[in-house]
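Yeah, one chain of the complex is gone here, protein chain that is, but the others are all in their spots.
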Amino acid sequence: MAEMVEFPGPGRGGPTRDVLEVWAGTRRRSGLAPFVDGLRLLVRDPFALVGLVIIAVFFLVAALSGFLAPYDPYEALPTPEGELARLETPSGDHWLGTTAFGNDVLSQLLVGTRVAFIVGISAAIVVGIISTLLGLLSGYYGRYVDDVIMRATDVALSIPTLPIAIVAVAILGASLRNIILVVVLLFWRNGARIVRSVVLTEKEKVYVQAARAAGASHLYIMRVHILPNVIPVAFLWMTMSVAFAILAEASLSFIGLGDPNAMSWGQMLNLAFTEGSIRTAWWWVLPPSLCLVFLISSIYVVGRAWEEKTNPRLRRR
Amino acid sequence: MPAQPTATASAAPISDRPPVSLRVSGLRVGYRVEQGHLRAVDGVDLEVNPGESLGLVGESGCGKSTVGKAILRLLPEDARVEGRVLLDGDDVLRMSARQLRQIRWTKLALVTQSAMNALDPVYRIGDQIAESIVAHEDLDRRQAWRRAEELFTLVGIPQERLRDYPHQFSGGMRQRAVIAMALSLNAGLLLADEPTTALDSIMQDQVLAQIQRLQRELSRSMILVTHDIAVVAETCEKVAVMYAGRITESGPTAAVLATPYHPYTMGLRNAFPTIDGDRRELISIPGNLPNLLDPPTGCRFASRCPFSTDHCREVDPPLIEVGPGHLSACHYPDQAAAFRDRAAQRSTWTTDPGGG
Amino acid sequence: MRAYIVRRLMQAVLVVFVVITLMFFLFRLMPADPTTMLVESGLPEQARQDLLERWGLTGSLADQYWSYLTNLATGDFGTSFFYQEPAWNVLAPLILNTLWIAVPGMLLGALIGCGLGVVVGWARRGGPVERAGIFLATFVRGVPSFVLGIFILMVFSTWLGWFPGFGIGELGDGFTRYFTWSFLAHLILPVMTLAIFFLPENLLLMRTGVVENRGEDYLELVRAKGVKESRVAWHAARNSLLPVITWLFPALAETVAGIVIIEVVFSWPGIGRELVLAVNRQDYPIAQTAFFLLAVMIVLANLAADLVYAKLDPRVSYE
Partner (left out) sequence: MDDGPGGWLTMASPVVEVQGLVKHFTLGGGVVASMLGRSPRVVKAVDGVDLTIGRSEVFGLVGESGSGKSTLGMTLVKLYQPTEGSISFRGRDVTRIAGSALKTYRKDAQIIFQDPYGSLNPRLSVAQVVEEPLRIHGVSDDAERGTKVVEALDRVRVPAAEYLDRYPHELSGGLRQRIAIARAIVLEPEFIVADEPVSMLDVSIQAGILELLERLSRELGLAVLYVSHDIATVRYICDRVAVMYLGRFVEYGDTETVIARPGHPYTKRLMAAVPSVDPASQRTRVDAHPDPSGSDTAGAATETCTHEEPHWEEVEPEHYVACPLH
């Protein structure tokens, strides 16, 4: 006897579709689909699109800074008259003028872009990995593991960030490696919390229970059901960490704890500040300031748009 | 402590407002969504006379809650609402924000489903009740609290619990608190939107009994929006059955449920499990709701109706009077008796999924 | 309630203890001991040994840790290399200076930020107010504190010349110490900078909260009651305050970063600037003490936020 069933709904391909063909069709899927979807959503937001373009331009400049820089950023340049080209206003020779030490501002700016990306990206990758791992462990296994990790982040969250960074870099020595290390130590904690909260929501999903009831191992559940939801969030946190790291490096450099061998935007400002040129040499002060603002803000704007699109509670009906 | 008011005396301090009549005509609600224009409600007429209770019943997606919210003008900004909602002759849909504020809660009060969120979690329940009173009457907070105490007595919650926060109440008590709040200004019309859906059966029964008792004692008009026809059968004098944004059948509850004229109502009855009497066969209605982005022409139920004809799929059936106050939107009212017999047999509803 | 406060206090003490311990080990990580600098300036070996002993730098690590703890407990934070004075005496007068920027700056930022957040959150979804509000807030949030400080300095001090941008001005004596026109004029720009630095995150969080609450059922009921629309928004705002306060905990630690930098930019004699100076002078007792003081400030602020939260959210149980 035929049984009542809801209709298949408006036909799709009609009843002639071959089961095996359809089955074979379901075999092909891309693991990158969430990212592609996410990117598509981002591109639709004009602010995010502009942000993405700005980031891409900075990235290109960073990659090509060696080619683009007209002078050696550390070289004290002479004027045609043979004197030190000190605090020259922008000109055809020096598009962005020179510093109090006779360095070419544009060249320093370009090299600074590279430093920003080196610090930002390497710190973000490590932060991403650590936060994801700890967040997964804490959220998925719960109980004592969670208790210990979360209490640790509680304490870590009460420690003032920049002061500890200042002290740590002062003691360990001012180098890019140590700055990256300090950034990682500072930002794993927020990331771990964010990942953990996603895991906590995900692991309570009924389909995870169903997979458990079907005998799925922890690894299987993590891989198939939890990671796909964690990765976009972890990726967002990594993106934001790039900004945090650039910001932290700039702050440390600004107060004189930058790597003496890597001219960063923060260091340029530090030099301008300590030389007392802040109020006079606008060509020295503005470019690194604006670069910092545009790069960091662009990352924030993109991150924000991503969050706006992916947080179901913020989405418009 | 104020003197314990008795059940009858308690109504006295509440302003004496007459029950309200409601007449909804040609109500349409649409949303612009990514895929097009979603017609959530597509031409609904309703009538509630003073002191009457109407059950608005239907399944998920039929538009019953949207109708309720449209009456109170609580729909989101992007909803497009057409038609008339006459409350004692005044059109709610054309009121200014100020007029709307004035009639809300004095003429039209809402009892929502209080699963968890119907009450603001950070305010004391007493303050939330007092808020509605102070907004409309020239009373200070203390006087408003006195009224709230009386209302709590009315719904059977100890007065001192007014000082509690919502999370300290159980589901049933929250529901009663919401009812007390709806009664705070003795509004002429109560709109109860799935008021017992989240409750266990025993609690649901008590709350419904209470709603019904208060509605009758205070002679309020009421619209009860629910998916549960049994709840309507026991609580409301009149019923309107909705399907896919339209009313398919309406009339006195007893007549509609005992002698349905619309095949959808027949199907609903057959699908409803009961514990009284002998065990009957349960028969489900095959098929799905039509797509409201692009509704089919003709009767919306035609694709699932075992009796549908080509005529049904082409021509919209109007609501026809089939008995005193009993309307049905089916082209074949004269065959209703035969339909009822056939609808009771499962073979009538059986379809072959492949050939559907 | 009292048990709750006691428990929170215990947690705060625990955090301070962890910070102290962390500090101890951090400073032991130094490649050379702190006297090296003094040796270079011609300190005799005997004097160096005396110094090491006085600073608790002799003996096993456990002994050092113990003497470090006991010294702290007795209020002995060591002697500054640079000032040749007890670190505590150097830093104690600066605590108030820092608070003078921190408290008004953060309060202003939070108040204005939350207020604007409600406006942006309550605006039409996808409308110009929402889009512009979010964009501006996100953009400003990306401005590093020192860049913000430099801009404000350039505009209001150098260019417009409205306010002084360097130092703390002339202080009065005794009770009127902080009530001179000079001091207040010097206070304005740093406070403004901190407020702007602190504002966007408050705004964004408040707005997120309001938007999320807009969809909640209870708001529908509040609106149905026929109260004024502003009152409906107030309900949403009141509920959104809770996540904002939750966020304050981690944010406070970051905000101190802003304060340190702002003190440097405006040459404001506070704990943060002294920390930076000390680090550059390798004056570790001062650095250590300044760090300790900042950490304690954060812990106390966290404690306050925690208590405020408990007060605002009736669902917090005091058990």
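Which chain is which? They are A, B and C, in the order written, and residues in each are numbered from 1.
The criterion applied here is as follows: a residue touches a chain if its C-beta (ideal position, glycine included) is under 8 Å from a C-beta of that chain, and two chains touch if they have at least 3 such contacts.
Treat the numbers as computed from the prediction; the structure is a model and nothing was measured.
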Residue of B:Q102, B:Q206 or B:T309 touching the missing chain in the full complex: B:Q206
Touching the absent chain when the full complex is considered, from B:L257, B:C299 or B:V322: B:L257
Of B:R104, B:R246 or B:R269, the residue in touch with the unshown chain: B:R269
Candidates A:Q209, A:N261 or A:N311 - the one touching the absent chain: A:Q209
Interface residues of subunit A (partner: the chain not displayed): 3-6, 8, 11-13, 15, 17-20, 22-23, 25-27, 29, 34, 143-144, 147-148, 151, 205-207, 209-217, 220, 224-225, 228
For subunit B, the residues touching the chain missing from this view: 59-60, 155-158, 161, 170-173, 176, 200-206, 208-210, 212-213, 227-231, 233-234, 253-254, 257-258, 267-269, 271-277, 279, 282-286, 288-289, 353-354
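Note that in this section only the chains that are shown with their structure count from here on.
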Most widely separated chain from subunit B, with each centre as the mean of CA atoms: C
Geometric centre distance via CA averages, subunit B-subunit A, whole Å: 50
Length of the line joining the C-alpha centres of subunit A and subunit C, rounded to whole Å: 24
For subunit B, residues contacting two or more additional chains: none
Where subunit A touches two or more other chains, by residue: none
Touching residues (chain side subunit C, partner subunit A) in the complex: 11, 14-15, 18-19, 22-23, 26-27, 29-31, 125-126, 131, 134-135, 138-147, 150-151, 153-154, 157-158, 204, 208, 211-212, 215, 249-250, 253-254, 256-257, 260-261, 264-265, 272, 275-276, 279-280, 282, 287-288, 290-291, 294-295, 298-299, 302
Residues of subunit B touching subunit C in the complex: 69, 72, 74, 77, 97, 100-106, 108-110, 112-113, 115, 117-124, 131-132, 135-136, 165, 167, 178, 181
Footprint of subunit C on subunit A - complex, ascending: 47, 154-155, 157-164, 166-168, 170-173, 189-190, 243, 247, 250-251, 254-257, 266, 269, 273, 278-279, 282, 285, 289, 292-293, 296-301, 304, 308, 313-314, 316
